[in-house]
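The complex appears here without one of its protein chains, the remainder shown in place.
So, subunit A:
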Amino acid sequence: MPDGMNVDYDGLIPNNVGLAEDARVKKALETWHPGYIDWWKDMGPEGFQEALVYLRTAVSVDPKGWARFDYVKMPEYKWGILLAPKVENRLIGFGQHKGEPAWQEIPGEYRGMLRRLMVIQGDTEPASVEQQRHLGKTAPSLYDLRNLFQVNVEEGRHLWAMVYLLQKYLGKDGREEAEELLNRRSGNADSPRMLGAFNEATPDWVSFFMFTFFTDRDGKMQLEALAQSGFDPLSRTCRFMLTEEAHHMFVGETGVQRIIERTCEAMKAAGISDPTDVERIRALGVVDLPTLQRKMNLHFSLTLDLFGNEVSTNAANAYNAGMKGRYREDKIEDDHRLLDATYPVLRCIDGQIAQEAVPALSALNMRLRDDYVQDCQGGVNRWNKAIEKAGIQFRLTLPHVAFNRRIGEFSRLHADPEGRVIDAATFAANHDRWLPNADDNLYITGLMKPVDAAGAYAGWIAAPKVGIDNKPGHFEYVKIWN
């Protein structure tokens, strides 16, 4: 095996970074560890700390066989520090240092920038665990419950990953920031998480699937951009996190897909062909497609805000410094410096939405957002295939990027989901048509009843096609009462 592929499981903290020989960082992490466990017990999944959950645990960083499945109590999960294997003689791939050897230590001039990038990334990881902590009580199946917990423990591990970088490379400041990551709380008025979308509640399972599809996908895009970093430890960390993140995308996409399949199936069985016949569809105990569209509109627009301002100095600085690249930077064919290039950006000009060519360096947030929208569209197309296959005349569509925005250019105007500029009154009048309304939320909340018999599924969601780890349909993914 190449160097760094073996994981040391002997100590308190599994790792492939030689923690046993690094007394300073080992001590820092061991000091941080009890606080983390307290945080997990306080803020992790509520009511299931003693349950045995069939979870995968990373045992290697070899892409061919990195995980092992077994029953584990979540507080005893082997969180650890895992970096993708080191690529010998790796070079910085972009920005003004392009072609120089990748940094193994933090260059002093970029210390502040890296600290900010790591803290913001790190802050989102525990935030989603906090947002989702009440969902266990209403899981539609043990399969879904297990998937929720898998996502949660891996978000926890991603926090470990960022904390390791902070403690290893940023000294005293890093240790303080690592503590702060445990002190902020999603939605708490006095110490909220740093980004807006991570302070919104995840009140039900439809929201959870939407969140993992849309918002975790932003996380994926950010990790993809950081995986390109010229700061090698950050790149290696993010590359391994992406391996785990793929499962989160899977949970979101298949979750929504299974809702759609169940709805279409029930409609057909009841002989309903009009997808907007909401009353009759809801009488079947399934989620009508227009409500799913409204949920999509909400989660998509909230997530777009996470990409920041359309024209951004920070993004330009981070790229030029070689710290944060573009999505699949290594696959793009250009000069990887972007000093003279431009990029088309939709902006709000004199109250209208107009395209403008801006310097490509300043438009990196938008480029990443465009890649994100494309990535989302792939999933939406697969959902629409399922609807089409069922013979129902309905298409789910991503709303326009100007719709329902709080951050950036479009926070200054109102637009409908097609991207037509409208006045505030028109927006308010149509709010309940475009975004989840009180009725929708009440109806979905009513559907949220736990199903905890092995192999059984709530009436609003279809069973998955294949089990986790190829387990059969009746497999008991979570032993709640052991």
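The definition used in the following text is that a contact is a pair of C-beta atoms (placed from the backbone, for glycine too) under 8 Å apart; a residue touches a chain by one contact, two chains touch by 3 or more; residues count from 1.
Operating definition for what follows: contacts and distances are computed from a predicted model.
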| item | value |
| --- | --- |
| Omitted chain (choose from "Dimethyl sulfoxide reductase anchor subunit", "Penicillin-binding protein 2", "ABC-2 type transport system permease protein" or "Benzoyl-CoA-dihydrodiol lyase") - UniProt protein name | "Benzoyl-CoA-dihydrodiol lyase" |
| Residue among A:Q150, A:T303 or A:S362 touching the omitted chain | A:S362 |
| Option touching the unshown chain, where A:K73, A:R116 or A:R395 are the choices | A:R116 |
| Omitted-chain contact residue, chosen from A:P192, A:G419 or A:P464 | A:P192 |
| Per the touch definition above, residue among A:F300, A:Y319 or A:W434 touching the missing chain | A:Y319 |
| Touch list for subunit A against the chain that is not drawn | 96, 112-113, 115-116, 180, 183-184, 189-192, 194, 309, 313, 315-321, 338-339, 359, 361-362, 364, 412 |
